[in-house]
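Of the protein chains in this complex, all but one are displayed in their positions.
So that you can tell them apart, the chains are marked A and B in the order they are listed, and the count of residues begins at 1 in each.
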Amino acid sequence: MAPSPDPTVSPDDASPADASVEASDPGFRVSLSNFDGPFDLLLTLISKHEMDITEVSLSAVTNEFIAYLAALDGDEELDQASEFLVVAATLLDMKVAGLLPQGELVDAEAVALLEARDLLFARLLQYRAFKEVSAWFSRCLQREDRRHARAVRLDEKHRRKTPELAWSLSVDDFAALALLAFAPKEMPHVGLDHLHAPLVSIREQAAIVVTILRGTEAVSFRELVAGVTEPGIVVARFISVLELYRHAALSFEQLEPLGELTLRWAADSWSDETLATLGADYDR
Amino acid sequence: MTDDRTETAAGDGPATETAAVETPLAERIEAILLIIDEPIGLVALAAAVGAPVPAVRQTVASLVDDYDGRGAGPRRGFELREVGGGWRLYAREDHDDLIADFVGGQAPARLSQAALETLAVIAYKQPVTRSQVASIRAVNVDSVVRTLLARGLITELFADSETGAINYGTTDALLQHLGINSIDELPPISPLLDDGADGFDEGALR
Partner (left out) sequence: MTDDRTETAAGDGPATETAAVETPLAERIEAILLIIDEPIGLVALAAAVGAPVPAVRQTVASLVDDYDGRGAGPRRGFELREVGGGWRLYAREDHDDLIADFVGGQAPARLSQAALETLAVIAYKQPVTRSQVASIRAVNVDSVVRTLLARGLITELFADSETGAINYGTTDALLQHLGINSIDELPPISPLLDDGADGFDEGALR
């Protein structure tokens, strides 16, 4: 059960009378001053204009959702969380549009076509429609996964008749393909790219790291990223430290787990040309 | 690709092809069906067996009936299905558990909910760019798109002439995995979507 401090927030404990109804609906529920019920219903009401989005406390919904998530685990949590992010982002947009009739987020031409809120409602509906139809995809894929089609290798006597393979890859192309193939596939993560984070060059960051390290006896990683506010740059500097370590250009020591990481320049012979190919694994 | 020699050897003129299952045309079709490892379309099948498409269509239909036990012989342990734009032999569904036990192996990894939704958006909206998909899903879809590409369920169709953005579409392999023959067989989704959808995709909302 959701470890919620407030019994009114905890959906299934709130009203035992509704227990039978709620048992069939394990999804996220919200209890607000002006609404109590499944989250889905809230969206339905809003989308039918039966509830004013500006009346909904998004922060209250979010707090409840975080408490709800704490009781879930694994994939379910991830799916629910990603769904909530989608919906919360939409709610937020709807609120902005609701509060600001000529919301700055809204393209003037789009407003001319459709009232901004309708547009956002439509977007929400669109998302939900795709979400619903994805269940059909899931069903079909699972059903078909169990089917067995004939897929048998050709007999040797027929195989010899097959046309030559058209091969156009050089050995370097092939190696590049291998890199691509070995790259980790889908990782469970919350995508941040849509925030348009600026691209950070590992090589540029490595050049900075090299410059700092060569100019001093020893430096801690903390000092190396002092004053950097952009997480991408911190990550890039860390990766460049790893890359330089691979090239035996620096040594590091760490006296205890999670302790201070002290870096020392250790290259016997260093050519700045090495920088040009540093971190090539991360290119693409 | 009509094969005159086979045609002659088989000696089944159009006149006899109504009793298709009994003629060598059915045999020739069966021979091809047995060696393919992808669905084969009627036109390609007709070219392969050197017979007109209508005759092949009719013979295929009678083979379907025949395998299902509506012909002269017993019902077969296999069936002929039209999926992904063509015909292909499958073990009959009743025996799927038997075969699963026999071949063992791990169940294929399920697609995540995010991947399913992305796949649905691409299926209905194709050709569609990654950023258009992302704006409907309201999250970044790059890694999911990569997974779908790696599984061969979607493909890069073309690059937008202006922006260079790659447009994606679904593959015949997806149709096979869904067990349908054409993208037209996708269930209809709310007509509401089309009204607002265009405004969205091109809008500057995001």
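Brief remarks on what is shown
The definition used in the following text is that a residue touches a chain if its C-beta (ideal position, glycine included) is under 8 Å from a C-beta of that chain, and two chains touch if they have at least 3 such contacts.
Quantities reported herein were computed from a predicted structural model and do not represent experimental measurements.
Of the candidate positions B:Ile35, B:Val64, B:Leu157 or B:Ile189, contact with the unshown chain belongs to B:Ile35. Only one of the listed residues, B:Leu89, B:Val128 or B:Ile180, touches the absent chain: B:Leu89.
Residues 1, 3, 5-6, 21-22, 26-35, 37, 48-50, 66, 71-78, 89-92, 94-95, 97-99, 101-103, 105-106, 108-109, 143, 147, 149-152 of subunit B touch the missing chain (whole complex, contact as defined above).
Hidden from this view is one chain, which touches subunit A at 148-155, 157-159, 161-167, 169-172, 174-175, 177-182, 184-187, 189, 246, 281.
As a convention for this text, only the chains that are shown with their structure count from here on.
Centroid to centroid, with C-alpha atoms defining each point, subunit A and subunit B lie 32 Å apart.
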